[in-house]
Structures are given as C-alpha cells and as structure tokens.
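With one protein chain held back, the other chains of the complex are shown just where they sit.
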C-alpha cells in the first residue's frame, strides 16, 4: 500500500546560466538573457515527494515534521537568499539550470532518506517553467 | 490511446491525529499539535484521476457528469462539514491522516468505477502538504 | 508617499457556527451544515495589510521581520491547530464566522501596531469565501 | 539521468461538444449544456512535458527558447482566439473534448520533437477539469 | 463595523468583441483577434463583494447561502456555457468586453440586494486580465 507524500518548500535565489569553459559570447548566444553577468533571480518552489508504505501505527508514510526539518536544514538554509553560482558549492562547477538544481537537491536528500523510500523532486523556476527528477 | 481525466472536488472537515491504543501523552509526542483533543481542520482539495481509452463516439474517457455525481454523493456528502474522527465511519478505527483519507477515498471510488478504468487519488490537506495513492 | 505592505500567513483550525442563546434547532436552521456540533474546519489564509510612509533610510514601510513575528506570535500561535470555539478565548462568547474572526484579528494587531499605520485584514475561509475588514 | 522539463502555455478558445453523426437531440442528451449550438469557451492552460537526458555542456534537457517557440507557432497561433470546431482543421471531424484536444496537441508536437525525447501533454479545460496524455 | 464579504463563482462562455455599427474591417482593426467572427471563449471567474454591518445575532454580514443562490440563479444560470453575444440578452446591443460584463453583472445584482449593502464586482476574463466595478 504505497502512498506518495508531497511537501512544498521554497527559496529565493540569484543565478546566471554559464558554462565556464565557454567564452562570454558563446554563453550569451546559447543562454540569452539568462546569462546576464550581473545575475537575475527566481522564487524557486520545491516539491519533495516521498513514496513508501503507510506505517500501520501512525497512519503516515513519513513523519512530516522530520521531512520538513530535513528540507529546511539541507535545502532551504543552503539555497535561500543565496547566489547559486557564487554561494552554493554544488554549482561552482555546474551550471545552475533548473534541471541541474533538481538533480543536486535529489542527491542531497537521497543521502538523508532511508532506502525504504523512493524520492522525486519537482522544482518550479517560475510558475511557467518547472522540472521533475526521480533518480 | 489511454488518457487520464482529472476532476477536482473539495470538502472542509475537522480532524485530529490520534491512535486509540496509545496514551494521550504518546499521541501528543508523536503527532504534536495535530493531536489537539479539541480538533483542528482543513479545506481538503481532492483530485480524482481516471485513466481509460477514449470512447470513439463521445470523445470522452468517462462522462464527467457521472464522475462528478459519484464524487459528490460518495465523498463530498460524506466528508464535507464533518468531523472525520467522530462523524465518518471509516475513521472510527483508523487515524485520519492524509495518507489514510486518500486510501479510504480510493477504496470507496474503486467499487463505483468499472474495472476498465485505473484510478488515482491526490488529496491536498493544505496547499503545502498533499498525498497521492493509486492502489 | 503611502504604500501598503501585505503579508500572508495561515492557520488551520476547527470551528462551528453557533449562537449560544439559540436552540440547536435554530442554529441548524440558520447556519445549516456549518453548525455541525462535532465541528468542521478550514485552512484559513490571512493577509495583513499595513499602510504607511516609506522610511527614506530603509526604503521600507515596516520591517517585515517584525511584522511577520507579530503575526506569528499574536495570531498563528493562538489560532493554528486550534478549535476556535473551544480553545480561543475571543470566541467563547462570539460566533467564529469569518467576519468575526477578521474583526478579532484586526483588534489584536491594531494594539500591536503604531498609530502611524493603517491596518486592513483579509481572511480566506476557503479559496471561494473571504472577508475584508479595515476598522 | 532523465529529467522532465515542463513548460506552460495557454490559449482561449470557443467550442461545443458535438458528434456530427448524431441528431441535435442526442447531442444535447449526451453532452448537456456543453453542446450549446452557439458555443461556449475556455481559457485552456497547457503543460508540455519533455523528458530526456541532461546535456552535459548546457545543463539543459532541451533549449526552452526552442520549445517555447515550437509551442507558440504550432499550438498557440493555431488554437488561440479560435473556434475549435469551425476554425481548427483537426476538429472538423473530431469532437473537441479535452481528451481529443490533448491527443491532437501531442500528435502535432510529437512530429516536431526529436525521437530522443518522451512527450506528455496536460490540458486544463478549467482549473477543475484537466486531462493528461502521453502517447 | 463594516465588513466586506467576497464570494467567488465562475462561468465558461464564448464571445467576440464587436461593435454592430462598425464594418468588419474596423472591428478587426480595433479588436484584433478578439473580434474573430466565429468567437473564442473564456473561463470567467467572478468575485461578488458585499459590504455591510455584521449582524450581532448571526455574526454575518449576509447569509452566504442566500448570496450564493442569488449569484447562481441570476448570473451563473444566465451566463454559463453560453455565447454572450448571441444567447445573453444584455449583450444584444452591448459589446461583451470584460468592462461591460462587469457593469451588467453589477446592475443585475444591485437590484437583488438590499440598499443597506454596497456592491463591488471583480471579473477575471483570464488570470492575467481582470476588471473591477463598484457602481
């Protein structure tokens, strides 16, 4: 009896799309205004989805207080009000596209979660652009 | 040519998280403020998702008027403006967590729907916490 | 140069519409299913709107961290995961309609805010029913 | 390392549910007010979901500027501010139900996209009724 | 102690922007694709806002059940799944712009409501375009 529990969180961050091994011209050509050297930013909305069996005693798949704390400490505290390119170590050598951010978040939370759970990450860069990653 | 049709509904209900076989202290310890003996409540938003083949004559997977009536009679009339713990028979011996409510709703609607359809239930307890169950 | 700053908060609570001086029959007749003796509940969404002059040094009307803390301590801690009729002293003699809850919240916050600010409260009982009060 | 990229678009259109081989009475009986001969309409919200590998150089599954242009030219320009039954050739012999519109959009975009991508279409006819099709 | 009570409703309708006294060319020039002779359509979202004193016995400004019934009978039944230009008598000689629709709805409901109430209408033609009218 597998159920998926979804928890929303959010963080506000600056970023630019940028490939270090390319010239500024090539970055501009490929990424357009998303490569503005002075950065732009987003209100990222994050959905963390954890699938597992319902515990018969609690009626819960996972204690939401624990999941919420994990997302707060490992993601929100690390990403919120930050410049993803400059302040977040995971993006020193990785372009902070929505795709890459979702993979990074999945990798961080995967290590925190017991193997009995499946994990999926949905990340909204804007209400109109979002990505999903499930490992 | 399988298509999934999603229909939203909602009900407003009181509940508390509570395991009858535990002491009040243990309930409070595990469920925190969600176990307030005087109850709290939510605007539950429900998405009923039915997957099947498109009928070539109607262009529809299922007649939405029939689906809407089924959800209204079997779920909204039973759960809306109710205390889930006290007023809804399914939770006399089951903790009304979002996970358990979703499973209960799936079981109710599964019996009403023809076997040619697959069924998935998404239940929002709040805009930030929601669960999915597909049997 | 008056600007209005709006801050959203939320609390999940149980309530029933109930006039103590009426019989149960009259309560049921007037308030319908909203008067269920076992309570029902809502995810209340609250918008606190504060109008004032922009401070020339900070560029802000009011420090949002202070406003947020005030709303958290005076409203969210008092109302969240509570039964409004039983647990919240303001409603021991007042019917917890959306109108009355908005007035109560306005009165609480009005005392906390300096007289240089105007205050307006918007309270969503559901996404479809909401009220506004500005004193 | 498959990631799904979702892009939202929208178009506003008139339609009626109508099976040409049926009498007006039968259409009315089956489709109810949705078969009004003078049409009604919707703000359709479309989510185009493309799944593929992250390109290691760009950090992207697909260039969103290209996806956005494709959706604009092939879907929005063809469907927006149109009468689906009268103005859009795909529905001259097909009932413009949400299910059929989603399949038509999938077929159009499938031809435009490289085979290395999977495609899923979600179409909201209203915020309460929506459908999903993945081929 | 004036409080404003807001109630949301919705209707799905077809329309075209059209001034009968102009040529088709002039209509197209002024209204663009909104003047498509075959119509297009929208999911209109309506907010009816009623301001008045809180009744001390009920704690309510107006009985929402009565307001809801009034909006359902006078607006939703008349406008939903209709072609505004052809099926709704108010627009036989009036261009169904969002502005004019809001004024028409205000005029209809003003006659139904007691003089002790103020009335404001907000009408969303799309989530991005909306209008407000208060008489």
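Should a chain be cited, it is by its letter among A, B, C, D and E, assigned in written order, with residues numbered from 1 in that chain.
Going forward, a contact is a pair of C-beta atoms (placed from the backbone, for glycine too) under 8 Å apart; a residue touches a chain by one contact, two chains touch by 3 or more.
Not measured: the values here are computed from a predicted model.
Partners of the chain left out, restricted to shown chains and counted across the full complex, are A, C, E. Of the options A:63, A:87 or A:118, the residue whose C-beta touches the omitted chain is A:87. Residues of chain A that touch the chain left out of view are 10, 12-15, 33-34, 36, 38-43, 80-83, 86-87, 126-127.
By the touch rule set out above, chain E reaches the unshown chain at residues 17, 19, 30-32, 94-100, 102-103, 127-133. In the full complex, chain C makes contact with the omitted chain through residues 1-8, 49, 54, 57-61, 63-65.
The rule we apply is simple: only the chains that are shown with their structure count from here on.
Looking at chain A and chain C, the chains that touch each of them are B.
Where the sister copies chain D and chain E meet, the same residue numbers recur on both sides for over half of the interface positions. More than half of the residue-numbered contact pairs at A-B reappear in one of the options B-D, B-C or D-E, namely B-D. Chain pair with the larger contact count among B-D and B-C is B-C, by C-beta pairs in contact. The most distant chain from chain E is A, comparing centres defined as mean Cα coordinates.
Centre-to-centre separation of chain C and chain E, using mean CA positions: 29 Å.
Counting partner chains per residue, chain A has no residue touching two or more of them. Remark: the chains found to touch one another pair up as A-B, A-D, B-C, B-D, C-E, D-E.
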